[in-house]
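Only a single protein chain was left out; the remaining protein chains are all shown in position.
On to chain A.
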Amino acid sequence: MEDSGFSGVVRLSNVSDFIAPNLDCIVPLETRVVEKKKEEPQVNIRQKKKQRPVDEEKKSVKISLADCLACNGCITTAETVLVEEQSIGRLLEGIKNFPMAVITVSPQSIVSIAVKLQKTSEEVAIRIARYFKRRGVKYVIDSSFARKFAHSLLSEELESTPSTSRPLLSSACPGLVCYAEKSHGKLLIPRISKIRSPQAICGALVKEFLARREGFEPSDVFHAAVMPCFDKKLEASREQLKIDGTEIRETDCVISTAELLEEISKDEEGNENGEEEKTNGDEWMTSLDRGVIVGEDGGASGGYAERVVKDFVEKNGGVVKIERLNKNMYSMKVESPESGEVVLHVSKVYGFRNIQNLVRKMRMKKEKTDYVEIMACPGGCANGGGQIKYETMGEREKRLEDVENQYEKLPRGMNEWMEEVRKEWEHVDKDYRRLLFTDYKPVETNVSQNLKW
């Protein structure tokens, strides 16, 4: 389990069992031969000794309750089922079998591969786009585009959240969402932002907006994503992220950065600087073809905290003070210039241990922040479970720093494109905003906790 691409939060709390698993018990069953006492036939006078047919020794299979409770085998089966279902094999199949295929690639994945191959992010973006286009994918889009939509909704949502329902928690991390639904339903679910994650917004963008625009039905479209973690595979399987009234998933398949690198490394052609593929479409649909990737301020985990603070200061003024509390926790306070009073308190909380402490504080009503950018992985998405891994601790730390630095250097932008698409989308679907939001539901907990002994 240590090497699987899931976040520590998901691994530690077995949250993946919310996916309907195959409840096959995998505990290796000990077959013990139960010896049947063979009765000596009594010798009776004048009775022939009957030949008793030899009974086949029946094998007794035993499994103790202790083994069962300790095993969690059924949970593991769910994860393996999931990972098999969303593999590169399936992705390539999907591209072949559907009339239109669109792939979303996250900038964190691109940068992670770039650092590994010691190339620029632009070169890697072009190579990835080319790899998919050559296999029949129509568009390869940058998930940053979808993130622009999410960002634009942040301040409105925060303003409409009363102080009793704060802190508002960012919703982009599926590890956090799964954990909240499984372990702290009552406390956390009402506080998670309802804005969809960039991957989920892409799903709607591709299968609802783009499909129709291109003259396809959602069922004709195959949408896959390349993401920095395996938790995103769990997100793609969510009930809430299906086309209204159907069983069609908005995102059919998610593969991790590492899985993609393995594939493109096998691809010899990709290395050559061939002719640039002909690209048709709006700028946001062809940006990766041209090596244009967009980043944002505030780190490689989506920059939600940063954007919340930025929007607030633009509207209300104030002085921003940033404090680093530990390796994975930042506090950002906006102080009123006149009184010095803190008018907005935002924090970044990454990693299970910090999440645990945050939850404790929230439960005891001691948490005074307004918004928390909360991520399951220490180091944030740059260090996601599906990113390229290195052997030694020293190398891992250095490479993570490289990824963060390279991410920081990505150009900003795409805002105008987002506005144009938004207008067009609203024009074809007056109710399009519902596709930018989602909701959450608590999940049945561990059955054994209901035991009374």
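Going forward, contacts are C-beta pairs under 8 Å (C-beta built on N, C-alpha and C of every residue); 3 or more make two chains touch, one makes a residue touch a chain; residues count from 1.
As a working rule, contacts and distances are computed from a predicted model.
Within the choices "Mitochondrial import receptor subunit TOM40-1-like", "Proteasome subunit alpha type", "Probable cytosolic iron-sulfur protein assembly protein CIAO1 homolog" or "Nicolin-1 isoform X2", the name that UniProt assigns to the complex's undisplayed chain is "Probable cytosolic iron-sulfur protein assembly protein CIAO1 homolog". The missing chain, though absent from the display, is touched by one residue of A:R191, A:R353 or A:R422; that residue is A:R353. Contact with the omitted chain, checked across A:Q86, A:S183 or A:S287, is made by A:S183. Of the candidate positions A:K119, A:K327, A:K409 or A:R433, contact with the hidden chain is made by A:K327. Hidden from this view is one chain, which touches chain A at 1-2, 8, 11-14, 69-71, 183, 327, 352-353, 356-357, 359-360, 364, 366, 446, 448-449, 451-453.
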